[in-house]
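One protein chain is absent from this view; the other protein chains keep their places.
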Amino acid sequence: MKRDLNHPSQPITRLARGVALGGLFTAGLAMSAGAQALTVISFGGASGDAMEKAYYGPFQESSGIELTPGDYNGELSRIRAMVETDNVSWDLVEMESPELVRGCFEGLFEPIDWERLGLGDVLIDSAFNDCGVGTFVWSTVLAYNADELDSAPTSWEDFWNVEDFPGKRGLRRGAKYTLEFALQADGVPASEVYDVLSTDEGVDRAFAKLDEIKEHIQWWEAGAQPPQWLVAGDVVMTSSYNGRIAAAQEEGTPLEIVWDGSIYDLDYWAIVAGSDYVDEAYQFIEFASQPENQAVYSSEIPYGPVHPDALDELDDEQARRMPTHADNLDGALAMNTAFWVSYGEELEQRFNAWAAQ
Amino acid sequence: MALPPYASPVERIWFWVFRSFCGLVLLFLITPVLVIIPLSFSSGSFLTYPLPGLSLRWYQEIFSAGPWLDSLKNSLIVAPLATLLAMAFGTLAAVGLNRADFPGKGVILALLISPMVVPLVIVAVGMYFFFAQVGLLNSYTGLVLAHTVLGVPFVVITVNATLQGFDFNQMRAGASLGASPMRVFFTVVLPQIVPGVVSGGLFAFATSFDEVVVALFIASPTERTLPIQMFSGIRENISPAIAAMATILILLSTLLLVTMELLRRRSERLKG
Partner (left out) sequence: MTTTTLDGGAAAPSKSNLKSRLRRAERLRKLKAVGLVAPLALFLLVVFVVPIGNMLFNSVDNGSLRQVMPQTAASLAQWDGEGLPDEATFAAFADELRDSRSGGGLGSVGRRLNYEDSGYRGLLMRTLMALPPQSDDWRETLIDIDSAWGDTATWRGIKAAAPPRTDRYLLASLDLERGADGEVQRVDEEDRLYQAVFQRTLVIAGGVTLICLALGFPLAYLLATLPAKTSNLLMILVLLPFWTSLLVRTAAWIILLQSNGLANQTLMTLGLVESPLQLVFNRTGVFFAMVHILLPFMVLPLYSVMKGISPSYQRAAVSLGAHPFAAFWQVYVPQTVSGIAAGTILVFIMALGYYITPALVGGPADQMVSYYVAYYTNTTNNWGMAAALGSILLAVTLLLYLVYHRLVNRKQMIGS
């Protein structure tokens, strides 16, 4: 809130600051001098563990640069607050694409100097962003519990077909993904989904399609929920992030994935504007983009590498689980980040109003 | 509240209805806790029944050096400090509020409880800007102060409630007998309001121990608290390790409470 320094309450703030500094709390200052190292923030959990193994540890070893890992749940506001108060303690952050694009426009991230990164143009196209370097590809897929269904669904049309595939369905509570899936179920080919959705009629059409199965939908909030529900048999099919489904398959659960009509998106590395460790951050990104390191990450968790050569280092069975495998990309849809950055708020509001009725 | 032998049939029925009702409420409180414990011994990574098999892998995970123990340690540093501060500030304020009527009391009460009302996300962002100015970000101090703010309304409200029946003439009596104000407070006032102070303190402790939103803003990776660790990776998975951690905490707190009760009984017997 830089501008808040100018608004009327400032004298009080200054007084507050005087009281705070002069009085009780000086002890805290001595303790607040955080670690002097590159701070890398990811989404934690299983993916964070895979990063630890594939990137953090080996990078520290090979570069000698000290690294402090941390995690968050995607709070863009935390980054905005850091930048606006010029108090940047996170250097490198794992970002989802809409937040990356929004933050990039608002000046929250250092623009990426691709020359300096020295990666050439080997990465897949969507890994290049003004403010971020893609690090893995994940996908929102249709997943189902094979034990609960007599026949296997193959498309979003089947997802909408409650006669032949009875049972509850899970979808993410929100407009994102939901509207795209609805249009595909209504017969819109993947390549035209965002064109249709850009029109008012298209949005109405998507909501009308959703009306058809509204009563059968159980909405999920956290990505951890849909695999849990599938395993418990609480829903027969659901949209879900692909990574956790694959992990469930390895544990011997009867879960299956339909890749057709899935929506893939990337997570990016972004350097927070004003970071003291820009050089080290570039070194880290370069390290994390090498095919052999990417392969280690992808063998830990089935999110697709952005370096095409990394797929070759995986065995065939593993490679087939990746959203970036050629078979899986066929019929899949790339998340249109620009669309959601522009229309996200109004569509989410309409979705929430619709869903609550 | 035992049933007297001369109770009428209606009283008898009422007595048992009442007891069964309370039993059901206790069952309601305890069932979810009981449901979680077996899951911590699951060999799979899903929080579902039936268990695929038994294993101690989640206990291994939380007890191996690393994020779980570190975050537990951080929570055990922050929560007690925040609780003590909240209890001190809150008890004094509640006593003050009850001693006399003064103008603007309603407004002050509203001020004192407002930390409970403002959505945590807003508290988090607002405090971030303030702590950034005074250099308290990424420090235990900042985290303790933030959690004190969140815990203090609990103490004010519960102590305030216990003070309603308190006769302040007792303080004057104490003072007129020559006791210092401190002594009056500790020997006359405090013993009578202890249940309120302790309840408020418990609430404050639980708040700090379960608070993720503000902590995520104020803390750096080095000060991450237990709730931050529990929410880590919720985008993909809720790990049964949280069930294991819960089981350990339940065990420890039960031991603590039972020990306290046994000590109390012993001292009662010795006195008795």
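Chains here go by letter, A and B, matching the order in which they are written, and residues are numbered from 1 within each.
To be clear about the criterion, a residue touches a chain if its C-beta (ideal position, glycine included) is under 8 Å from a C-beta of that chain, and two chains touch if they have at least 3 such contacts.
Keep in mind it's a predicted model, so treat the numbers as computed, not measured.
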Which chains here would be touched by the one that got left out? A, B
So one chain is hidden, and I want to know which residue out of A:Leu67, A:Leu108, A:Ala182 or A:Leu329 touches that hidden chain in the complete assembly. A:Leu108
Which residue among B:Ile62, B:Leu112 or B:Val188 touches the omitted chain? B:Leu112
Absent chain, residues of chain B that touch it: 1, 11, 18-19, 21-22, 25-26, 28-33, 35-36, 39, 47-49, 89-90, 92-93, 95-97, 99-102, 106, 108-123, 125-127, 129-130, 145-146, 148-149, 152, 154, 156-158, 160-162, 164-165, 172, 175-176, 178, 180-181, 192, 195-196, 198-199, 202-203, 206, 209-210, 212-213, 226-227, 230-231, 234, 238, 242-243, 245-246, 249-250, 252-254, 257-258, 261, 264-265
Footprint left on chain A by the chain that the document does not show: 1, 3-4, 6-7, 9, 12-13, 16, 19-20, 74-78, 80, 83-84, 98-99, 102-103, 105-108, 168, 173, 218-219, 221-222, 225, 228-229, 232-234, 273, 338, 341-346, 348-350, 352-357
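In this text, only the chains that are shown with their structure count from here on.
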Cα centroid separation, chain A vs chain B, in Å, comes to 35
Residues of chain A that touch chain B when the two form their complex: 1, 4, 13, 16-17, 20-21, 25, 27-29, 31-32, 34-35, 39, 41, 43-48, 68-75, 77-78, 81, 84-85, 87, 89, 222-224, 227-228, 231-232, 241, 243-244, 247-248, 251-253
Please give the residue numbers of chain B that touch chain A in the complex, ascending. 44-48, 52, 121, 125, 128-130, 132-142, 145, 216-217, 220-222, 224, 228, 231-239
